[in-house]
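Left out: one protein chain. Kept in place: all the others.
Let's turn to subunit A:
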Amino acid sequence: MTGPTKPINPRGTKYDRVEFPVFEFPVVGKARYNYTTGEALGRFLAGLKEGKILGTYCNKCGRVFVPPRMYCSYCFREVDGWVEARDEGVVNTAVMSYISATRARLERPVAVGVIKLDVPGYQFDDHFFPGLMHYICGASEDDVKSMKIFGARVKARWKPPEQRTGSITDIECFEVARP
């Protein structure tokens, strides 16, 4: 079944970064965005400032949304109301980052993961659940690498009220609960 190799003599030229001149164009000034928080996330951020994790629910399909939406994206109808999630939950997945956002090597690795939150009066399977990405504190490299951290109970460590700004970073991290 073997015929001629395609593609034949693919063209393109590799260049050496030292020898070939490049035209560098830096971003001029300080481009910044002002993102609209919107209806649902606006209220969610206000809740964080008060030390609450808020979500919305849809009575038709029974889903609870954290982060909240003002509409159920599955039933395509307005949500039926707001619920308060506990600031506790279990680790659904976790990783250990050794690099920064710019891919620089970090001095100390940080653990991050997805926290599946508890909402009183509701049960969730793994298929769809209220969940947030956040830092996990109090977890060693081994806890993450051995996957012992999966399923562990964690609780939000909040910033002091006067330092909160209405941001996801009002929660410093989710701390592993030690028995």
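Keep this in mind: a contact is a pair of C-beta atoms (placed from the backbone, for glycine too) under 8 Å apart; a residue touches a chain by one contact, two chains touch by 3 or more; residues count from 1.
As a working rule, contacts and distances are computed from a predicted model.
Visitor: Select, from "ABC transporter ATP-binding protein", "Amino acid permease", "Acetyl-CoA acetyltransferase" or "Archaeal glutamate synthase [NADPH]", the UniProt-recorded name of the complex's unshown chain.
Guide: Answer from the record: the omitted chain is "Acetyl-CoA acetyltransferase".
Visitor: Among A:E107, A:D126 or A:E162, which one touches the chain that has been omitted from the display?
Guide: Checking each option in A:E107, A:D126 or A:E162, the one touching the absent chain turns out to be A:D126.
Visitor: Among A:L54, A:V112 or A:V176, choose the residue that contacts the chain missing from this document, as touch is defined above.
Guide: With A:L54, A:V112 or A:V176 as choices, the missing chain is touched by A:V112.
Visitor: Take the complete complex as the reference. Which residues in subunit A touch the chain that isn't displayed?
Guide: Contacting residues on subunit A, toward the hidden partner: 1-15, 17, 20, 22, 25, 33, 35, 37, 41, 44-45, 65-67, 69, 73, 92-104, 109, 112-114, 126-135, 141, 144-145, 147, 150, 167-169.
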